[in-house]
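A single protein chain has been omitted; all remaining protein chains appear in their positions.
Chain nomenclature is as follows: A, B and C, assigned in order of appearance, with residue numbering initiated at 1 for each chain independently.
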Amino acid sequence: MPESNNTAAPATEPKMLKMTINGKEVEVKEGTSIIEAYSQHGMSIAHYCWHPGLSVAGVCRLCMVEIEGNPRLQIACNTAVTDGMKVNNESEKVKDAVKWGLDFHLINHPLDCPICDQAGECGLQDQYMAYGKYTPEMAEKKVKKHKVVDLGPRVVLDSERCILCSRCVRFTDEVSKTNELGIFNRGDRAEIGTFEGKPLDNNYSLNTVDICPVGALTSKDFRFRQRVWFLKEHNSICTGCSTGCNTRVFYNKEGLFRIKPRYNKDINGYWMTDTGRDAYKFVNKEARLLDARVVSNGRGEWIAPKLAARKAGEALKGAGKSVALVVTGQYMNEEYEALLSYFKNEVGTDRVFHWINNPETFDSFDGLLARGDKNPNTKGLLAEMAKQGFTAQWRELAEGLQTGAIKTVVVAGPENQAVFPDLKAKIMELSKASKLVWLQAGKNDQLEALTGDVTLIPLKTYVEKTGTYVNYAGIAQKVHKGLTVVPNALSLVEVVALMKGEELPADDTYNQVGLGRVHNEFTMVRGTL
Amino acid sequence: MSLVQKRTELSKWYLPAIFQGLGWTFVKMVKNLANKKQMITLNYPEQKHEYSPRFKGNHVLTVKKDGSIRCTACMLCATNCPAECITIKAAEHEDPTVEKFPISYEIDMLRCVFCGFCEEACPVDAIRMGPEWQRPAVNGANFVYDLKELAYRPSLKGGIVSVVDETDRHKAGI
Amino acid sequence: MAEVKYLSEHYHKPEYRGLAGYKANGGYAMLEKALKMQPQQIIDEVKASGLRGRGGAGFPTGMKWGFLPKNGEPRYLLCNADESEPGTFKDRVMMEKAPHQLIEGMIISAYAVGAKKAYIYIRGEYMGPAAILEEAIAEAKKAGYIGKNILGSGVDVELDLYLGAGAYICGEETGLISSLEGFKGQPKLKPPFPAVQGYLKKPTIVNNVETLAAVVNIIRDGGQGYRKYGTEKSAGTKLFSLSGAVQKPGTYEVPLGYKLMDFINNECGGLLPGRKLKGVIPGGSSAPILSAEECMDATLDYENMAAKGSMLGSGAIIVIDDSYCMVDVLSTITHFYHHESCGQCTPCREGTGWVQKIVHGIVHGNGKPGDVDLLLKIADNMKGRTICALSDAAALPVLSFVTKYREEFEYFIKEKKSKVKGTQIYAQLNPSEMGAH
Partner (left out) sequence: MFQLSEEGKAYVKSELARYESKQSAIIRCLYRAQDENGGWVSPEVIEHLSQLMDIPAAQIDEVSTFYTMFNQKPVGKYHVQVCCTLTCGMLGGRELTDAMMKEAGCKKLGDVSPDGLFTFSKVECLGSCDTAPMLQINRDPYTESLNTEKGLKLVRDLRAKGGK
């Protein structure tokens, strides 16, 4: 079919509409609603039940806007933009409407702010600051509903705080498609809830806690653990599985407290799995290896990691084929590059093995976000191994250990030990080697109890170092260092530099965790006189 | 306010100024001996100075009518404290109408500047600044008062009942 | 102008309910005539007749049918027999006395709008009329008036009965559609309007029982013939349900434009002896009340009622005399709306609850001086702020009662007892304590 120079605009290019928001001239695609136009141009508009990732409910009635030529206020979430439309949500009429809309939300709302986890990031508190009445006129009795309802293993509901915006119900219908939540009864006796036998128990249940604008749905894991205004935020990637969801990590001086998803159009949208949210537990101090441990002829002692790395480096120099390297898919491209080139050139071995943690469920996929491959950077490792030309099979390691051809085994162990079911077996198997160098971030009692020539070196976790992960689809995502949990832990790049004998640049330990003044040191010191 | 006096001829001789001061003290001594009641000195500790009710001394954590701690661990005092000397750890209460209470509440008295911001910030009158302030201790560690100390120390005789009580508010349906 | 038997010509005959009796009195002849006409012809006929919706909004039926898009999508015709507006019982009388009239009207209308499927949504409490309708549909199906190739004309229309389960909100167009789809009867967002995307996201027309029944007479007498009753803008006759303080309450069919006071005094035997008129609710509980003076010159048609600040609505006239305490009347109305609010939109869900608590507070003697103005402010801020009109329906009575009978409310607040002697005070009932549901 000859290339016809069709004059009509190609179907994919949507028509652009002109409109003015609060006096500012903007252009939007056809078919967007007014509230999408507001959020695309960063203009603030009060809303509760609208969420970009869910269908439009139009029930909170707060996103009222005044459209020129329309006597009645219209809701912005369900009104589509027409060409030349003049919209404004700062006029007195709109402010009064939102003030009353908010007041209707608040008349049956309990005075729970002191005991509510959402205080500090609660939609009602924010809007009250902007549109609050400050002279409440409601003196009647509030409607009493169920408090502290156990919705499922990870979510707690408080029906009195609920403003019935139906976001969570739409989430379980449209995103997780498990239809667990529903709104029962009618009028202001209506309550969110699950049916008796079916709790809210899918792998995405904690997303309902994120999208709940008030403190009705709270997460059991974070319940009463910290106030949100004591937490700082750091953008990162979830290393729970190979999808690589964009996340926000919340931390302060006492460590990490929770993880929330961050919008990324083509990887995870607005959502995140519940298992991914536990990816902060192995980063906190109590789960980490704090110092290097060297065990020689039966006596183990804790020494500085830098010293241990240098000693291991000397043992490996020019050891050739008697050294084997076992790598997991939990590290960054930069680390693989340094590690594998070091083992290929300086050490001169081609026995590099890729430790796959769950071979049977490796390629499973639950249809939304959770992938069977629980390592964030398997793709990066495979690419690096191919580049370096390592093609060793796992059974060669076993034979090598059997025949004694392999004397030293260096293991870049799992950062997130929870996803390695075969960890115990592997430790037993690899400890047969005459010399074992185990690089790992997390604490492991079995490793610390090993006898024979063992060196344990603590590593940094994904929030403490900068690097790139490549997710299952080959999308490279850069992660930045946000904080320091274990000051003297090393990254693989640093370990390799030390093994080569180079000196390390001073590492700036900003956002140091763990130094928090639980008590006043001054008094403690005097206490000992 | 300091009065800077010009150097006079007499003050150059140093001794006259001394005797002028001693004279003044002598006059005061005679007056006091003549009229003991006017004397402003207090025989501490038998006589203690009466402070005004607004005096901001050692903190007191109030209790509910049933004696349980009134604080709901909402962390507003810890947020408002300029010296950051309040450390609270919250926990879940088994009674769903109470829901949240402090499992540990510590004030580091050596760091506290007794400004009373915590008293102002508290939404439920759970913390007050009491009248006592002379509480010695042997070493620094004892100056970190914990929950038992702040709410149930002997001088509080079982705890001060808070004016804002949840149970009445719930019954009234607000 | 007085009572006229135009639609309800044969209602007094008991056999009119059966198929044979109905056909004996000229039944289904209009169906044959309509099937010979073109659908657009029927729509033009209805437009010419000036027939307006009898359910409550009074929207011209011809225009409503005109909104249907001309694409080939399957479309539905729904009959709104939910009739839960307090004071209204005309549809029940029509369905009990002449089910076939409704069926014939529906088949003709379905043919006119090109709907292959039609449903009658009847409220759950109307078990009597539902049984009668079920039987009538079975008879009509057997006689070939419903189903495939009706009377050999190649037109096929399926008609079925859908049972509601007790929700006033299902009287609202989109509430009815949600309930028909099997979900909670919660209204849908508009736009898209039902005519474009309604039942199962297909174009849908929802009409009241009386509107569809009137189509039969329009086909018989033609558009102009239908106009011989009623005024220029409000054409035809309407069934009114009379209740309250009158001698002979009941259902009467009168031409639109008939004077209200004549209607009350002549057909309904006037007020009870020794009582003085205090006010009339002309169009069901959601219509603002007309004070005694306003009733004197009120005439029963859409324009005059709108001019008086009220609505003709579903034509449920509730006469209130001086033995009623207005605060007590309003407390039952606010209680009704609080119980029936579907709870989707915040202004209505919380507003109806708040208004009900204030009015019940006044009735129980703990009203506060500022309550009267507060009621007006709340009601004003409930109007026009929600997906469907229940919030407005809840606000309008409050606004009209409080503005027109303000001294009674203020007396009640100050004296802690009703201005009308002998008013019984009842325990405050919030909806969850009303019984087994």
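The rule is simple: a residue touches a chain if its C-beta (ideal position, glycine included) is under 8 Å from a C-beta of that chain, and two chains touch if they have at least 3 such contacts.
Computed from a prediction, not measured in an experiment: that's the story for all the values here.
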item	value
Chains in view that touch the one left out, judged over the entire complex	A, C
Contact residue for the chain not shown (choose from C:329, C:359, C:382 or C:395)	C:329
Full-complex contact with the absent chain, from C:55, C:99 or C:164	C:164
Touching the absent chain when the full complex is considered, from C:249, C:309 or C:384	C:249
Sites on subunit C contacted by the missing partner chain, in the whole complex	83-89, 91-92, 117, 123-128, 160, 162-168, 179-185, 199-200, 241-244, 249-251, 285, 316, 318, 320, 324, 328-329, 332-333, 335-336, 339-340, 342, 424, 426, 429, 433-437
Residues in subunit A touching the chain absent from view	179-186, 194-198
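By our rule, only the chains that are shown with their structure count from here on.
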item	value
Chain nearest the overall Cα centroid	A
Per Cα centroids, the chain farthest from subunit B	C
Highest-count interface - the chain pair sharing the most C-beta contacts	A-C
Whole-Å gap between the CA centroids of subunit B and subunit C	71
Centroid distance [mean C-alpha coordinates] between subunit C and subunit A, Å	55
Residue list for subunit A, restricted to those that touch at least two other chains	140-141
Residue ranges of subunit B touching subunit A (in the complex, touch as defined)	72-76, 79, 85, 87, 90-92, 96-97, 99-100, 106, 108, 110-111, 123-124, 139-141, 143-144, 169, 172-174
Contact footprint of subunit C on subunit A as seen in their complex	56-61, 64, 72-73, 78, 80, 97, 100-101, 104-105, 107-108, 137-141, 143, 163-164, 166, 183, 185-190
Subunit A-touching residues of subunit C, taken from the complex the two chains share	167, 184, 189, 191, 338-347, 349-354, 357-358, 361, 368, 370, 374, 377, 381, 384-387, 431-432
